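Coming up: chain A.
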Amino acid sequence: MTDFEPRIIAFLCNWCSYVAADAAGVGRFAQQANVRVIRVFCSGMVDPSYVIKAFASGADGVMVAGCHPGDCHYLAGNIKALRRSFLLRNLLSELGVEKKRFRLAWIAASESPLYAQFVNEFVDEVRELGPYLPPKTKAAKGVA
Partner candidate 1 sequence: MAVSRHYKYMCSEPGQKLIRDDIAELGLDHVVEASCSPKMHEPTFRNAVSAAGMNPYLFEMVNIREHCSWVSEDPEAATRKAKDLIRGGIARAVHHEPLKGSKKSVNPKAMIVGGGIAGITAALKIANAGYQVYMVEREEIIGGKMAQFDKTFPTLDCSGCILTPKTSEVGRHPNIQVLTKSQVMDLTGFVGNFKVRVLQKPRYVRTDKCTGCGDCQQVCPIDIPSPFELGMTTRHPISRPFPQAIPNTYSILREGMPPCQAACPAGVNVQGYMTLTGAGKFVEALALIRERMPFASICGRICVRPCESSCKRGQVDAPTAICHTKRFLGDYEKEHSLYSNPPMKELRDKKVAVIGAGPGGLSAAYYLAIEGYQVTVFEKLPVIGGMLNVGIPDYRLPRQIIDEEVENIRSMNVAFRTGVTFGKDITIDDLEDQGYQAVFLSIGLHVSRRLGIDGESLDGVVGGIDMLRMVALKEDVKVGQNVVVIGGGNVAIDVARTAVRLGAARVDLVCLEARDEMPAWERETHEAIEEGVAIHNSLGPKEFVGQDGKVQGAVFKRCTSVFDENGAFRPTYDENELTELACDTAFVAIGQASESNLLSNLGIELAPGGRIVTDAETLATTRPGLFAGGDCTLGPATFVQAVAQGRQAALAIHNFLEFGGLREVESKERPIDKQLNEAERLRAKPIARNEMPELPPETRTKSFDPIESGFTEDMARSEGQRCLSCGLCCQCGECVRKCGPQAINLNERERIHELEVGAIVVATGVDVFDASKYPEYGYGKYPDVITNLQFERLCNASGPTGGKILRPSDGKVPQNVVFVQCVGSRDRAKGNEYCSKVCCMISAKQLSIFKHHNPHGQAYVFYIDNRAGGKGYEEFLRRAIEHEHAQYIRGRVAKVFQDQGRLVVRGENSLAGAPVEIEADLVVLATGLTPQKDHASIARALNLSTDKYGFFMELHPKLGPAETSLAGIYLAGGAQGPKDIPESVAQGGAAAAEALTLFSVGQVEIDPTVARLDERLCTGCKTCAGLCAYNAISFNEQQKVASINDALCQGCGTCAAACPVAAIGVKHYTPDQIFAQIEGILA
Partner candidate 2 sequence: MRVSYYPGCSLEGTAKSYDISVRHVCRSLDIQLEEVPTWACCGSSPALKMNRLLSTALSAHNLALAERQNLSDVVAPCPFCFRRLKSAQEEMARDPALRQKVEQTIESQVNGNLTIHNLLGFLTERVGMKAIGEKIRKPLTGLKLIPYYGCYVVKPPSVTCFDDPANPTSLDEILRAAGGEVLDWDFKSECCGAGLSLSKPEKVCELTGRLVRDAAWRGADAIVVVCQLCQANLDLRQREIGLTDKKEYQLPVIYFTELLGLAFGCASEQLGLDRHFVDPLAVLKRKGLA
């Protein structure tokens, strides 16, 4: 377990969180190298199936980051993402995904230190949870 390095997929929206991630790079805010970014145009573009696909393909954690409510470039796409997240969480728990493995965050374009901090904290949390094992695999391995 001590060698376990979580792999995390991050869906970042083009207008806010992706810019924050870029700015975190420009500002050289150190981050653990566990997060893999996929650019979407809006947090509302993230189909729940993408999140499930990510876990099914071997991700240990998934994060979706969008603009703060009220600031969405497409007016309220982030609100729709929020609404979807409730049902998605329930679905994920059916699939044995612990609550802490999926995060929805609001990060504005100017909040690059926040982005870096969020990434680092999320990676630590997921590392503590250990690797994600789908239910069948868990049963096969006899893990509780």
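In this section, a residue touches a chain if its C-beta (ideal position, glycine included) is under 8 Å from a C-beta of that chain, and two chains touch if they have at least 3 such contacts; residues count from 1.
A quick word on the picks: all candidates are chains of the complex that A comes from, given by their letters.
Remember, it's a predicted structure, so these values are computed and weren't measured experimentally.
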{"item": "Complex member touching chain A, one of 1 or 2", "value": "1"}
{"item": "Residues on chain A engaged by candidate 1 in the complex (per definition of touch)", "value": "5, 7, 9, 14-16, 18-19, 21-22, 24-26, 28-42, 44-50, 53-54, 57-59, 70-71, 73-77, 80-81, 84, 108-111, 116"}
